[in-house]
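Shown below is the structure under consideration.
A single protein chain has been omitted; all remaining protein chains appear in their positions.
== chain A ==
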């Protein structure tokens, strides 16, 4: 069985950043869920899994790519490090995307990264959305800003999006489930989508394949040209 590729996009600016902290917690929960599932599958198929490591995680820290992202906006093509990051997002079986909430929405850096991503790169990709902010009053930005963005990209965001306010790193409040249980619920939703009847996905190396090209005779026929 091919290892599952999990790519994480973190748009935190601090070092260390609470956005990255949330991203790491989400990764850990998703990997745990996927490992549990792969274990069951392996057991059912009665085949030992060679060498373990059924999930390959790649973390993309947008802070390190900030200059290349700006250059891409200007020149229309990615530098080497950004290109590698974009490809890892395109190739991912599942994506975790986490941003700080700035001025009532995702950060500009976060949006710029998805602006330069190929428009079809996330077609059908399961995505777990996460965000951080100083107060829980910003939490709905996940629903009114991030979720529509990923709907536009035709990704498949899972129902639970995880917001971590400052107080969540302590006990949270009395009215909502605590952060670990929200993380766990979202991770379960993401793991359930990985490998489950994937939507039509384009080849992940981005190259046009012969069979992808509409034969020219068909293009002419569609226009009624002889």
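Here, a residue touches a chain if its C-beta (ideal position, glycine included) is under 8 Å from a C-beta of that chain, and two chains touch if they have at least 3 such contacts; residues count from 1.
The rule is simple: contacts and distances are computed from a predicted model.
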| item | value |
| --- | --- |
| Chain excluded from display, named as in UniProt, from "Anti-sigma regulatory factor", "LLM class flavin-dependent oxidoreductase", "Peptide/nickel transport system ATP-binding protein" or "Spermidine/putrescine ABC transporter permease" | "LLM class flavin-dependent oxidoreductase" |
| Residue in contact with the excluded chain [from A:3, A:79, A:108 or A:188] | A:79 |
| Omitted-chain contact residue, chosen from A:32, A:71, A:111 or A:185 | A:71 |
| Of A:14, A:134, A:180 or A:215, the one touching the omitted chain in the full complex | A:215 |
| Touching residues (missing chain, whole complex) on chain A | 70-71, 74-77, 79-80, 83, 206-208, 210, 212-217, 219-220, 222-226 |
